[in-house]
Every structure is written in structure tokens, then in C-alpha cells.
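The other protein chains are all here in position, but one chain of the complex has been omitted.
Order as written gives the chain letters A and B; numbering starts at 1 within each chain.
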Amino acid sequence: MSVKRLRGTFKQLLAYRSAVVGLCILCFIVGLSIYAVIAIPYEEAIRAWRLGEDVSINNPRNASPSWINFFLQKKLPETIIMDTLKKESGAKKAIVPSETISAIRIEFPFEFNYDDFPSELNLFFTANYSEKAPYITIDWIKPNGATIRLKEMVVKKTDRYYISIDNELAQKLRLDLSEKVGQEIPYEIPPQLSLFAVEDGSILKPETAQVLKGKYKMVIEGILFEKQSDMDSRLVVYGKVFGLAGTDHLRRDLMIGLLWGAPIAVSFGILASVLISFSQMIIAAVSAWYGKWADMLLQKATEFFMILPFLPILMMIAIFYKLSIWVLLVVVIALSIFGSGVKTYRAMFLQVKELPYIEAAQAYGAGNLRIIFRYMIPKVLPTIIPSLVLSVSSFVFLEAALAILGLGDPVVPTWGKIINDAYTKGALHQGYYYWVLEPSFLLVLTSLGFALLGFALDKIFNPKLSEI
Amino acid sequence: MAEHLLEVKDLYTYFKTRKGVVRAVDNVSFTVEKGETLAVIGESGCGKSSLAKSIIRLLPRNVHTYKGEIYLENEDLMKIEENKMNEVRWAKISMVSQAAQNSLNPVIKVGQQVAEPLIIHEGIDKKTALERARKTLSMVGIPEAFAERYPFELSGGMKQRAIIAMALITDPDLIILDEPTSALDVLTQASIMNMLKTIKKKTGKTFMFITHDIAVSSELADKVAVMYAGQIVELASAEEFYNKPLHPYSIKLMASVPTLRTDKKLEFIPGAPPSLIDPPKGCRFAERCPWKFEECRNEPPLFLVDNRSFVKCWLYESKGRS
Partner (left out) sequence: MRRELFAFLKYAAKRIITLIIVVVLAIYATILVANMGGYVDEIIKAQTRDSIYTSVFQNPAYQHLSTEEKKQLAEQLYQIEIEALGLDKPFIYRSGGYLISALSLNLGRATYLTSDSGSTAVRNIIAERLPATILLFTTINLTLFFLSLVGGLFLSRKYGSKLDKAVVTLSPFSSIPGWFYGIFFILIFAAWLRWLPYGGLVDVPPPANPFDYALSVLKHMVLPIFSWLVAYSFVQTYTKRTFFLMFSSEDYVEMAKAKGLPPRLIERRYILKPTLPPIITEFALTLIGSWMGAIVTERVFNWPGIGTLFYQAAMFMDSPVIIGEVTIYAYLLAITVFILDIVYAIVDPRIRIGVSGA
């Protein structure tokens, strides 16, 4: 147990290539965990994850990770946000005041040079007034000069205009475009296509539609009816890529989930593994040492829990109680403490019990507890370390399994939950492979890290193996 | 007719380990005549067990060098094929190894295990083989009924006897006994040694008896070979050896054995035997030898002394060469 022994073990470990790889992986994952905890504090992460849309309203839905553009020929668009409250975004606002009413003009100029259309177009407003709400007109100017009147509306205190799902607008644009092209467009072309498309025959099929690249402008002109009235606006041209990991159906940045999945998975796995292994070991030691009634009772308890089907009962409890992940951890531990490990360890302890130095300890009057904790357990401890490390992987996947079945913690972002979301929202059918692949990759990596380490430790600590 | 029953010539057995190459048997030569008992004496780690395993060709996976000549009645065992060697094993040479406690298959009855070699090597049918097994067991002092027991039902001493029975049953030419009594208490030791003495007298078999215990060896030995650091340092007849050991190591060994009747100051040999991975140049016993001198820096050959004994020590240079 001394530091020297640990160092010696560590050196031995490094001799195995697999262990080195495993350790590197684990360093990476632990690094991720630390970064996650520091960069996005727990409460904030939960909030962002739980509230989803409200917090991430500026993110596109189901966006792929940005780096995917590196591999694609057709470059997917990024999100363009222009906010009158943020001058640096390029939005221009001007108010021309007069005696009673003021004119307001907001311009959103931007360049759009991507090869693919935006996924969504939304306009957000905040207006300041006491009785009479401002009235505005919204125009769209394409690079070829064409100006399109999008809408005329009254702006309430907080208001929004979802351009891409405006059916009236969609119809109007479709008819206009059909005229220009000389043929009827045979499908329900959405505004984010018609407002950005090259106006020729290519538009007749959604797959062949081309983006008209160049300078676009949205112009909002309106009237503020009160002297103190004011209005701000934000245009979001939603892209199809976002961040390092993309987004999900609720616009949440997957990085939050992926990052936070790390500390949760690792702590769940390690806590479960360590607590269960140690408890099993102590129970086995007590059982082996005291013998007779204690032994029989503990062994019967073990058999009882072994017959109880672990996963089904865990599922039942999870369904009935909608557990939080940490309560789930406690339940898992409670159900596993009397598991089959107890029988294996007990066999080991029975052998240790016969060793002469135990007899010697008894002879000089060492108490039972002292013998168990100071003599027997330290002897067996090295042998359980490999299985302890190896079982971390299975607990990580247990949590993932429950989440994938829909029984996991409904609030906390875990890798399994992300996969579950992806599955239930049909990620595979819609081609959002990254949604499934990213958390899966991390799960596999973490599991491999522990497994590689565990196998190498097994070669070192298992006395019989080191003889081969 | 062959000259010797067993002749070992220039045998080298090295093993490859993480720490280096272990030179367990480093140029060993000796002969054993029919009916003779050769005692090989040495401390733990001097290579005696490796010598035994080399003769019966049971080498572990990490063997590095294995060369020399081992003649069993004129046939060089090192040159024959593995499956031929399997026929030699037990039929001509049998071995009783050190760990008797675990040498018996725990899930097979004792009698069956003792009978096994007969069935395999001589093709005898099961019933007859079991009969002979029972007889052999009683010869070594185990009641015939125990043939139906399992190994864990036998005491340590009985297990050892059973293994000796197993080694005798095929009537081999040479029986190697590797520390057969080391794991047993003194009383059992004595009774087993008596049993061996009886068998030796009755059957006139050839034994090679490996041990670290000089006293025990003296009961059976006709010839003595002393091993140190992988080499034989003295080879003499039992009479000569136990009366007057020649090599400094042998002398020191004798001096360290307590005697029952005389008052003797117990001596010990300071230091520890050298590592077999990187043995010292020159005489390997030199650093612990109280009589060492200049010449000991070079490795001494085996000198023939009084036309009878071989000693690997410069002190005997004048007495003749080997």
C-alpha cells in the first residue's frame, strides 16, 4: 500500500503498451470532465439542457458539427445572427423622431456565400411602448436586386416572426417564382429556399435548387406611435452546422451534453465499481472470518440477491420512481452489494484465513476487526483491483442502457440520454448520424480506456497470471 | 553392454528470463553406473532441479540453450524426437519431483494414477494394471485400500509414497528423486528414507537423489556430486566424500551439519551463492572461500585426485589433472 509499491506498479504498468494507451484515453476523458465542470458549471449545464429551446433559441435545429464542412464539397451554412442590440453584428438601426410619431428603420445586411440553404429564418422583436404598439413592414432584398415584401405586422412587447413557417408567404413566393421560371413549382417550396434560391429551372426540384450567393439585406421600416417607444430586433439566419458537435432537436448544443456526459459517466462508473467491490470484499471477509451463523446468513443473502434478476428489478424501480441519476446509483449499489463477487472473494479469504501469519496475529491477541482490516483485506486487495477497473466499463454502459431504454435521469445530460433522444427522434432515418455517433464514440472510448487499463492490471496483480 | 547406465557430457541448460539469461546448468558432466545411487547435493538455486529436468527433457518454454550429450545406455537422449522421448519417459527414466503435495491429479483416484503409466507405456489392461498398482503401493507402505481414495484424502507423507510408487511401477532403469523428503516432517522423512533403502536393497535400482540435506543423502548415496552455481565442484564416492570432503564448499557444508553426539562448534558459510544470471569469472566459490588465492581468479578445471575423486579447485592442482 506504500507509495513505493504504487510507483513500482506504475512502472510495471507502463511496460504494457495496452496500458499506456488506456491511460492516455483515460487522461483525455478525465481532462474532458474537468474542463466540463470548470467551463460549464453544473447548474448552468442542467439549465441549458432542461430549458433547451428557451436558452438555445439562436441555435439551429439538428445541425451537424462545423468541421463536417471540411469534408463536404457543398459547404453547409453557418448561423448568421444580426441583432440591433449588438452593433458589431452589422445590424443598423435608425430612428427619426418627430412630434408625436417616429419612423424607425432597421437594416440587416449580410453576405451569404454558402452552397446550401439555411435551415430556418426567424425574426425576434422587443418593443417598448405603453399603449400603442409599433407597426412595421418587412422587406427582403436579394443580391440580384429583387425586393420582396415579406410581411406587415404589429409588434408586441416581445414578438417573433417565424419566416420559414409562414405558409402564406411560402405560397406567395411559390407563385411568384413559378411565374418567373415559367413553370409551376411542383412542391411546397419553403421560404428559406425561395428567398435564397437562384431563380431558374434549377428550382423546380429541391435537390437541384441553387443558392444565389451575394449580398442580402432585410429592411424593416416602421412607425413608433409614442414618443418614448423603441424597438429592437434580431434576425437569425439559421445554418446547418453548429459548433464542434452539432445540435439536437431542441437546438441544444451537443457539446454541453457530450462534455458533461464525461464526468457523469466516469463518476457513476467509478463510484459504483469502487463502492460495490469494497463492500463485497468486506462482506466476504466478515463471512469468511466469523464463519458459522454469520457466514451462513451472509451467504444466503448473497444467493437471494443473485436470484433476484438485477436488470428487471432495476428497471421496475426506475420506471416507478423516475429516478435521478444519483439515486439510481444508490439503487444499483444496493442491489449489487450481495452479488456473486462475494462468493469469489470469500473463497479467497478462506484461503487467506489459513495462512500462518493470521494465526500469529490471533496469538498475540489481535481483535477480529483488526485482523480483517489490517491483515486479510490488504492481502486480497491487489487481486480485486483489476476486476474493479474492468467493471467500471460495465457500469458506464449500464447507465447508458437505462438511458437508451428511456429510464434514465430525465434531466441530466448523459451520453446514453443523447443516444436515446437521437433514437426516439429518428436520427438514423433523417441522416443525423453524428447525433448517435458522437456520444457512442465517447462511450466506446471511455469503456476501452478502463478495459485496457484493467486487463494490464490483471496481468500484474493476478498472482497466478504473472507466473505464465 | 553399455559402460555406464547414464552418462552426461558437457551439459548446458540456460533459461531466458526478464532479468537476463540464467545459466542453470553450466557445463556439467558425470556418470551413473547401474545399481548405483548418485546423490546430487547443493543449495537451493544451484541448478539441481534444472539438471534433473534436463535429463528427462522437461524444459519450460523459456529455455535458451540446451546442449550437450546425455547417454542412457548408449542412446543420446538429446537427439531423439519428442514422441520417442515420451516413450523413454517413465519407461526408462522416472522422476519424483519436489512438490509432492500438488503432483497428483486431484480429480482422479490414486490407484488409477499409479496404474496410468503401465496402461500407456506397456499397454496393459486396466484391471491388471490396477492390481500391480495396488501391489506397488503396498511395497511403499500404503495400504491397498487407499488405491480407491483421492489424493486430498492422503497425508503429505502418503502422497509422497504414492508418487514414489508411481515412479517405480514401470520398472524404469533410472529413477530421479528431486528433494523427495524436503516438504515433510522429520519422522516421515525418516520412514520414507527407510523405505527407499529397502527398495534399493531389494531391487537394486539406479537412483539419482537430489537434495540440499547432506545428512539425508548419506543414507542412500554410493556416489556424491556437489553442485555449486550451476557447476559440479566435487564428484567422489560416498565413502571418500562423507569421510573427507575435498572441495572447500563441501568441507564447509559438512562443518555446518550438526552432529548428535559430538560437541561441535557450528559453522556457517558467509555470503550467498552467486546469481546464475551473471556468475563471477573464475572460481565461483572464491568470494566465500577461506582458502582463496591468486589463481582463483581463473576458472579451475576438474582435477582428478587420487585417481578417484574429481575436484574443481586450484588447491588440488598439484595432485593431478582431469
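Convention: a residue touches a chain if its C-beta (ideal position, glycine included) is under 8 Å from a C-beta of that chain, and two chains touch if they have at least 3 such contacts.
Just so we're clear, the structure is a prediction, and the values are computed from it rather than from any experiment.
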* Structure fact -> Considering the complete complex, of A:216, A:375, A:397 or A:461, the missing chain is touched by A:397
* Interface residues of chain A (partner: the chain not displayed) -> 18, 22, 300, 303-304, 306-313, 315-317, 319-320, 347-348, 350-351, 390, 393-394, 397, 400-401, 404-405, 419, 428, 433, 436, 440, 443-444, 447-448, 450-452, 454-455, 464-465, 467-468
* Asked: Going by the touch rule given at the top, which residues of chain B touch the chain that is not shown?
  -> 56, 58, 61, 85-91, 94-95, 97, 99, 101-108, 116-117, 120-121, 150, 152-153, 163, 166
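Basically, only the chains that are shown with their structure count from here on.
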* **Chain centre separation in whole Å, for chain B relative to chain A (CA means)** => 69
